[in-house]
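The complex appears here without one of its protein chains, the remainder shown in place.
Naming follows writing order (A, B and C), and every chain is counted from residue 1.
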Amino acid sequence: LETVPTIKKLRAYAERIRLAELEKCLGKMGDDIPKKTRRAVDDLSRGIVNKLLHGPMQHLRCDGNDSRTLSETLENMHALNRMFNLDT
Amino acid sequence: LETVPTIKKLRAYAERIRLAELEKCLGKMGDDIPKKTRRAVDDLSRGIVNKLLHGPMQHLRCDGNDSRTLSETLENMHALNRMFNLDT
Amino acid sequence: PKKQELISKLKNGKNFLRNQQLDKAFIEFKNALELAQNLKDPIEEKKAARGLGASLQRQGKYRDAIKYHSMVLAISEREGEDSGNTEAFGAIADCYTELGELEKAGQFYDKYIARLEKD
Partner (left out) sequence: PKKQELISKLKNGKNFLRNQQLDKAFIEFKNALELAQNLKDPIEEKKAARGLGASLQRQGKYRDAIKYHSMVLAISEREGEDSGNTEAFGAIADCYTELGELEKAGQFYDKYIARLEKD
C-alpha cells in the first residue's frame, strides 16, 4: 500500500508530458483538424503512455501470490521516485 | 558501464511500442495523410517517448561528480530490468 | 443543432478546465451531460461525466468526483462499450489516494493497470 501514492504521482507525471506534447502536435497541425485525425492522435498519445507505464505500474503492485516480494516492490518504488523525481 | 546495455534495451523496448502505436494511428487516419500531419504525429510519438525516457536514462548514467552513486545507479538498472522485463 | 450545442458545451468545459476556472467548467459539463442524456448519445455523455469528475477532483471534492467518474463506468456497462474506462479507473483511484483510502485506491489501480496494455 505504500506504493499507491507513487502510482498516482507517476500517472500525473506522464499525463503532463502527454498533454504538453499533444498540444504541440495539434498546434503544428493547424486549424480544422478532422475529427478522425484528432481522435487518432489522442489515442496515439494515450497508447504510448499506457504501454510504457504498464510494466512499472504492475511492478508497483505487490499481489502476494507471485514471486514479486514486498521488498522488491519497494525497491522499484524507490527507483521510480528517483528516476522521475516524484518525491518533490 | 554495466548499465550501458540496459540503455540499449530500454531504447529498443520503447521504440517497439512507439512504432506499433504509430502504425495503428496512421492506419486509423486513412490514406492521403498530409505531410504536415504525418510529421506532427511522428514528432508527437518521439516527443512522448523521449521525455518519458529522459529520467530513467539519466539515472542509468553515473557521472561521478554528483550525488548519484554507483550503487544507486545499479539499483536503478535492476529495477528497470525487472519492470520492463529487459533481461530476457 | 442540439448536437452542435452539446459539442460546444463540452469544448467550453474543456477550455475552462484548462484555465482552472473550475466552477464554470462544472456548469458547462453539467449542461452537456443533460443534453447528451436527452440526445441518447453515450459517447458524449461519458465525456461530460468525465469532465464533471475532473472539475470536482481539481477542487478537492473527491467524493463527488468519484461519483461522476463512476458514472463513466456505469455508462460503459449499460452500453457494452468500454471506452474511457481506463481513465475512469485511474481517476477514481487517484481520488481514493487523496482521501487516504489506499486499500480502495489499490483496487482501482489494479483495474487501471490491467487495462494499460489494451487499446
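What we mean here is this: contacts are C-beta pairs under 8 Å (C-beta built on N, C-alpha and C of every residue); 3 or more make two chains touch, one makes a residue touch a chain.
Predicted, not measured: the structure shown is a model, and the values here were computed from it.
K.L.:
Indicate each shown chain that the hidden chain touches within the full complex.
P.N.:
Missing chain, whole complex, touching shown chains: B.
K.L.:
Using the document's contact rule, name the residues of subunit B that touch the chain not shown here.
P.N.:
Residue positions of subunit B that touch the missing chain: 1, 4-5, 7-8, 11-12, 43, 46-47, 50-51, 53-54, 57-58, 61.
Throughout what follows, only the chains that are shown with their structure count from here on.
K.L.:
So that we know how the chains sit together, what is the shape of their touch graph: line, ring, star, complete or other?
P.N.:
Here the contact pattern is a line, an open path with two ends.
K.L.:
Measuring from the mean of all protein Cα atoms shown, which chain centre lies nearest?
P.N.:
Measuring from the global C-alpha mean, the nearest chain centre belongs to A.
K.L.:
Any idea how many Å lie between the Cα centroids of subunit A and subunit C?
P.N.:
For subunit A versus subunit C, the centre distance works out to 19 Å.
K.L.:
Using mean CA coordinates as chain centres, what's the gap between subunit A and subunit B in Å?
P.N.:
Centre-to-centre distance between subunit A and subunit B: 12 Å.
K.L.:
Measuring centre to centre with CA averages, how many angstrom lie between subunit B and subunit C?
P.N.:
30
K.L.:
Among the residues of subunit B, pick out those that touch two or more other chains and give their numbers.
P.N.:
24
K.L.:
Where in subunit C do residues touch at least two different other chains?
P.N.:
Residues 119 of subunit C each touch two or more of the other chains.
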